[in-house]
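Below you'll find the structure, written out as structure tokens, and then a few comments.
Removed from the display is one protein chain of the complex; every other protein chain stays in position.
And now, chain A:
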Amino acid sequence: MPLSAPPAGSGQPYLLSASLDNARHLSSLLRAVHFQDHATCFATANGLRVTVEDAKCIQANAFIQAEIFQEFAVQEESVTFRINLSVLLDCLNIFGTGSLPGTTTALRMCYRGYGHPLMLFLEEGGVVTVCKINTQEPDELLDFDFCSTKVVNKIILQSEGLREAFAELDMTSEVLQITMSPDKPYFRLSTFGNAGSAHLDYPRDSDLMEAFHCNQTQTNR
């Protein structure tokens, strides 16, 4: 079955159709937001946004621009559906998660619209896997209203440095305190645990700092 042609006798055209040479580009992004089983997918001509929420207090968004795909077509202004993210990831990784050099999994994704399953066609080394994942009604998503004019402080860090810091956080502390300031300590992560308080400081001229825009000293827990 050629990966590019939709199955014969389809009738209804696809509302969303996309092709990706290397499915791992998509699966690694989705894995980063996989802290709940369900996700809402929202596709427009700009790309695909996958949102995962927990108890109405955390929201993670993975956005994959249309340019990342070899082909990305959305027939209506936007297409939305809810899907089981664990199942989607198992399907995207059907040929394994180990990334051997020279072997990539090609992906084609198709969605016919409300009530239809999401179809995935994955191919690696001549072996083709076809997945049909049932979709659900999209949920109301939280709108955090991050209006850009109201943003006081913004920092972009290289994630590796943050990852190391998070790994070392004192878990006996009830809160994580985040301080951002145009003056010292610039960016500080603080914990207050059984052994005492710990502070992790990132200077503004640190190698890890990609962007540092702080106007006001602000502390949040």
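In the analysis below, contacts are C-beta pairs under 8 Å (C-beta built on N, C-alpha and C of every residue); 3 or more make two chains touch, one makes a residue touch a chain; residues count from 1.
Operating definition for what follows: contacts and distances are computed from a predicted model.
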> Which of the following names does UniProt give to the chain that is not shown: "Centromere protein N isoform X3", "Autophagy-related protein 101", "Checkpoint protein HUS1" or "RAD9A protein"?
Replying inline: "Checkpoint protein HUS1"
>> Considering the complete complex, identify which of A:Gln65, A:Ser78 or A:Asn134 is in touch with the unshown chain.
In response: A:Asn134
> Which residue from A:Ala18, A:Ala39, A:Ala62 or A:Cys91 sits in contact with the chain not drawn here?
Replying inline: A:Cys91
> Considering the entire assembly, which residues of chain A contact the chain that has been omitted?
Replying inline: 1, 84, 86-87, 90-91, 93-96, 124-134
